[in-house]
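The complex appears here without one of its protein chains, the remainder shown in place.
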Amino acid sequence: MTEKAAGDAVRINDFVIKLANVNGTGSASANSLLMKAFFRMGIPVMGKNYFPSNIQGLPTWYEVRVSGDGYTAHNNRVDLFVAMNAQTYEQDMAEVVPGGYLLYDDTWPREKMFDRDDITLIGVPLAKMCNETFSGVRARILMKNVAYVGALAALLDIDLEVIRGLLNDIFASKDALIASNLQAIELGHGYVREHYPCPLPLRVEPSDKTSGHILIDGNTAAGLGCVYAGATVGAWYPITPSTSLMDSFKGFCHRHRIDEDTGEKRFCIVQAEDELAAIGIVLGAGWAGARAFTPTSGPGISLMSEFIGYGYFAEIPAVIFDVQRVGPSTGMPTRTQQGDIAMCAYASHGDTKHVVLFPANPEECFYFSVAAFDLAERLQTPVFVLSDLDIGMNDWMCPELKWDDSYKPDRGKVLTAEQLEEMAYFHRYTDVDGDGICARSLPGVHPTGAFFTRGSGHNKRGDYTENSEEYAEVMDRLARKSETAATLVPEPLVTRNSGARHAIISVGSCDDAVREALDIFEQRDIPLNYLRVRGFPFVESIADFIRAHERVFVVEMNRDGQLRNLLIAELGVEPSRLVSVLEYSGMPLAASLVVEAIDGTLAEGVAA
Amino acid sequence: MTEKAAGDAVRINDFVIKLANVNGTGSASANSLLMKAFFRMGIPVMGKNYFPSNIQGLPTWYEVRVSGDGYTAHNNRVDLFVAMNAQTYEQDMAEVVPGGYLLYDDTWPREKMFDRDDITLIGVPLAKMCNETFSGVRARILMKNVAYVGALAALLDIDLEVIRGLLNDIFASKDALIASNLQAIELGHGYVREHYPCPLPLRVEPSDKTSGHILIDGNTAAGLGCVYAGATVGAWYPITPSTSLMDSFKGFCHRHRIDEDTGEKRFCIVQAEDELAAIGIVLGAGWAGARAFTPTSGPGISLMSEFIGYGYFAEIPAVIFDVQRVGPSTGMPTRTQQGDIAMCAYASHGDTKHVVLFPANPEECFYFSVAAFDLAERLQTPVFVLSDLDIGMNDWMCPELKWDDSYKPDRGKVLTAEQLEEMAYFHRYTDVDGDGICARSLPGVHPTGAFFTRGSGHNKRGDYTENSEEYAEVMDRLARKSETAATLVPEPLVTRNSGARHAIISVGSCDDAVREALDIFEQRDIPLNYLRVRGFPFVESIADFIRAHERVFVVEMNRDGQLRNLLIAELGVEPSRLVSVLEYSGMPLAASLVVEAIDGTLAEGVAA
Amino acid sequence: MTYVQKPRPALAWEKTNSLGLTRRDYEGSLSTLCAGCGHDSITAAIVKAFFELEVPPHQVVKISGIGCSSKTPAYFLRTAHGFNSVHGRMPSIATGANAANSDLVCVGVSGDGDSLSIGLGQFAHAVRRNMNMLYIIENNGVYGLTKGQFSASADVGSKAKKGEVNQQSPIDPMLLTLSLGASFVARSFSGDKAQLVPLIKAGIRHKGFALIDVMSPCVTFNDHEDSTKSYSYMRRYHHPAVQADFIAPAATIQASGGEHGEAIPVQLHDGSRIMLRKAAPDYDPTDRAAAFEYIERHQRRGEVVTGLLYINEQRSSMHDLAGTVNSPLTEMAYEKLSPGSKTLADIQKAYR
Partner (left out) sequence: MTYVQKPRPALAWEKTNSLGLTRRDYEGSLSTLCAGCGHDSITAAIVKAFFELEVPPHQVVKISGIGCSSKTPAYFLRTAHGFNSVHGRMPSIATGANAANSDLVCVGVSGDGDSLSIGLGQFAHAVRRNMNMLYIIENNGVYGLTKGQFSASADVGSKAKKGEVNQQSPIDPMLLTLSLGASFVARSFSGDKAQLVPLIKAGIRHKGFALIDVMSPCVTFNDHEDSTKSYSYMRRYHHPAVQADFIAPAATIQASGGEHGEAIPVQLHDGSRIMLRKAAPDYDPTDRAAAFEYIERHQRRGEVVTGLLYINEQRSSMHDLAGTVNSPLTEMAYEKLSPGSKTLADIQKAYR
């Protein structure tokens, strides 16, 4: 190995590793082992999986960013490539920064092919070593992955003790597995130590920046949120990237919601025949008084549209998780995007407006899923939690989740049997206190509470109507309810920098990249303010924020500037003030894209 | 009968009759007879049916406006009420203007109940006379309706010859039917002439303002348009108020598309199992090379959302008629609204933008349905024709439809077998001329044309991709195609009045009322300009029009100002300039609502 | 505590049940259907069945899709919650309501359009789940509410009012649900209340999915000469194969063979029984394939086989299969649902 240009600049706790694998070969656990090792060493870390919509045999990549400064957004720079897939050698090599490294399995040497002279090639005979050491096809394939983690440990100075600890935790008491994994680690580690100068200038040092944190994906956190919110009915139809949300709920329920004595389940999960049924089940359960939810992705929302309008008009609580993937249509099911913002805000025919929460990370997935159930019952309406593949399926570093045991679900205005007993009559859609929300009754509770729920025209008593005034009265109240909703959804988060003339507005998983970009601008003495939208309908203060700045960059991940359109239409702000910064390629947002786009616009501004 | 205050002011060819009936009693044909009689006398006339979502036994109303000046919008004023439904006597009576008239069946006298002293009561013993004259329950009920037409003929001075002519045409050679109907007409006519001074000050005089015109409903005209456009495949699932569109297509096809020799049909209509299937059938047929369409209403579009996104992304021609009814959800299926504008513009998850045509009357329904097929094939995308219940189901006075026999369907860029034979390869999604539209090939034509259509990520060659750049390239081209679409959809219609500082923008069936309002303002020396949007994506000239006015009133029929939102988001115009004027009660728009709303805003403007 | 409906003072001539309620207490608002519509007779049968079964109305939920038939839940059990959902999606709403609160007595009312066209998928999957509900199809061979188009149950050769002849073979809810493994498959005729009322009672008490397909003529669009769904056709070709008497838990069996063969008792989960009397001696309502064969054979002759055509009390219902707790999930205290802060901390140890 000869170190190539710039390769000798030492970079501690600040680099990106990308790993290329073939899917279905078990690389995911090795890559996650790697990521966790950094985390346990106390170094902030990000890991993102770029996998194909396929089960076995196609290229898949994993990006690990190690950042002592805590930057955990996607970054287009690759310092070290672990190229385990011969199909993609060429494109993988092209991605490495000058001065970077490429590790590959030189059981079959390819020195000719890896012809860049500005990167350092690190050959490790992984297959050869594993074939010699392990028996069984599957084991050999799996161990190759573990072995490159060992090699990386040597190259990057990862603490082997940490890896040992991880393996102990992962395989619990399965000693044989622990032993063979350790053996594989040592194969890679030993070989590299023997053949290459270790560690590289690129390396890690223990730190203390991850204590009080966990590594968790958003779907797991959201599923856990549903458990803590007291959800009892979950209905779903599998769809990437939302499937693991229900897996999470199911798993936690199996561990924490089964009666120890009787084995009875305190939850009911229905795998529906499709998304139309899933939302129907949720509405039926919500109407009957359970907290019910469904996780899905874009195509599912399209299919649920008719029922979503029903939920809005008949005022039934429901929680819908849309873990967004790339649209339109089937699109790229294993890539990320924020392309469903507009749809969720106004889903279904006729005049509708829905409550949407926008978590930016797994931590918010947890808290917002609890909030979503409270809001759904308080507002008696479907509530969307709009996450995305990046948040939902990748492990993010988050502060530990906290729970306040004094929490009580907000059931909203639900009449008890006692209250109904006192009432001479019950009118379902009469708003007595002006907040646009009426009292509701649950079936089976009291005869006085009976009413006929319908998606057809109804008046404030709940009777069928085709009368213009009665219909309009209900519609106007629903509009009033939206105003109430704006005051109840999670408020925007605002970060101010003194002297800022311009600002950024963003949403969801863009947050990490935007905050990194803000720091970059600050270092360059261009202070920007930042507002992150977390709920819809928008609260008026967002308009004030916009009006207080010359230019507002709306950073989002779709082609058509859906958040920007929504801001303009809903808040009446001047469109010319709002400049779109868009990433819609399916990759997570990188700070560099934000910086370049804003630089471009500001330069124009100067020129003009 | 004693004429009441203001009742003696003679009003010729300028009044509104409203008729209250029980549905399922055959009143529709009598009311249509009445309307046609005015029309054949050469007087511009409007007729609107306000019927319940029910088959038999509930109240239903019909409004007939006679206007020598050609105003055919809904009008809240009722000069003469024909109250045939005892259930609604009270509310019907309340609607009559002071000085107006109320005709009712005084077989069962109700003088006490009709206690308004500012209107004139006209009792006619319709049931009694018909029971004495006709036999059979059904005949007696039907003839009562015809008899009140006779009574009205006497009161309003309708030419009996015209009525005779109509009956001859309607019942063709069924002499017995003609005779009994005439008998009923004469019963009513004779009784009224005998008992009341005829005609009333409210009356008609022959005119010549309907020559070159027809009375037709929009669904019939649209169905006819599909026949002339050369559509061969129609798929649908029944839903009010779109059902009669397919009835029309079917009827005309049965008369004009069946091979005289073989009896074979040159069309294929599939009554689908639901709307998801209907749009699937249309996409399958369009992909295979047929002109295919589906008529539906709001709930149908919600259900079609997933497939609509597919059509956008895979670029398949389709024509979708959305005959709008009142939403959200089931809403009021027999009332009118423009509540699906936003949904149709952006239907489905992910970034999409659709082509939408907005006919304002049955004449445009005909021409726009032809245009829709041309655009769908030219642009290779689903095209919406957004009509509404008022246009679709009511008879409107329109200029005769014309057809240019030199018309050739614009099939767009479809490769012939000969062209494919010359090609070494075929790449489905490559744009060679920059208009965003690529050449397509049809199945069964030539092996070189084969490609794999998919809703998942694809590159410009048509191959599957998960590559960011390739995906984005296709999405960017689709955005370019939208720009091309803006130049091809029907251009906005602009009416200018010299000295106008403010303007109105409106859409669809609002047109009649808006034009009436413009005249009212002009008479009051407040000139307003007027732009009627007829296609989406919007052409840039609409923005220019908006910027050229101080205030632009956006008149539309929904609660949330959907057209206004679309204008702001798409054209980047300043929101504060655009003032919403909204009617969303389910009734057609009346000029008075527009005038009052604009007056209100302009007064504010003066005050401020 | 549970609340019950306060009996209205019953009129002298009104019979009351053990809850002190009269039959009128089981009625709903006035029907707005066409005079003579078959659906109204089914409504009346439902009222009678619930009154006689003595079910507290507010413990019932009435769920429907869209159509004339789907309007009818407004016309019975005024003091029960109703849910008029969207077209073809009643089964999913019912599934959700049942998932949330298994104590509710769930009655679904649908039409042939609602269940066999747009709703076929949901219908079939509700059968598969065997969720505990009574599911009534008010079958008239047409889409009544949209004015008379053929539905998927229209028979080949049946003529529409405007003359069109149906060409497509019908989807028969009996054969269909037998193929899907349904546990309670019955057919009746709106004009035969004596047959229908006990079937409704048995369907309510059956633990699982109970389907009753009721031929229910549409007088406005499908009651003419060449219709196979008219009153006159049904009166002629309605072919009862098995009569079912419903016997409440306490009652003693009126064991009478009847005219046609011996009576077979079927024990239901709550202790009530159904006495099956075979009208057709060769018919076995517990043999799925035989039922299929019998119905199909008679169908080819234009006969509409009615009665409790198949029953299987062994199949477990949705909640039993899922192992859900026995009491309604809606009544579960939050404390029993939240694992609490300590557990949350524990859980997170695995995420480091």
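The chains carry the letters A, B and C, assigned in the order they are written, with residues numbered from 1 in each.
Please note the rule applied: contacts are C-beta pairs under 8 Å (C-beta built on N, C-alpha and C of every residue); 3 or more make two chains touch, one makes a residue touch a chain.
These figures come from a predicted structure and were not determined experimentally.
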Among the chains presented, those that the missing one touches: A, B, C
Option touching the unshown chain, where A:Leu58, A:Ala86, A:Ile520 or A:Ala543 are the choices: A:Leu58
Contacting the left-out chain in the complete assembly, out of B:Leu167, B:Ala290, B:Leu379 or B:Val552: B:Ala290
Contact partner of the left-out chain, one of B:Phe39, B:Phe114, B:Trp236 or B:Tyr584: B:Phe39
Full-complex contact with the absent chain, from C:Ser29, C:Ser169 or C:Ser327: C:Ser169
Touching residues on subunit A - with respect to the absent chain: 24, 53-58, 237-240, 243, 271, 273-275, 299, 329-330
Subunit C residues that touch the omitted chain in the full complex: 117-121, 124-125, 128-130, 152, 167-172, 175-176, 178-181, 288-290, 292-293, 296-297, 315-316, 321-322
Interface with the unshown chain - residue positions in subunit B: 36, 39-40, 169, 214-216, 220, 224, 227-228, 230-233, 235, 252, 256-257, 259, 262-270, 272-274, 276-290, 292, 306-307, 310, 400-405, 407-409, 417, 420-421, 441-456, 464
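Methods note: only the chains that are shown with their structure count from here on.
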Subunit B-subunit C separation of Cα centroids, rounded to whole Å: 40
Rounded Å distance between subunit A and subunit C, as computed from the means of their C-alpha atoms: 44
For subunit B, residues that touch 2 or more chains besides their own: 53, 299, 329-330
Two or more partner chains touched - positions in subunit C: 86
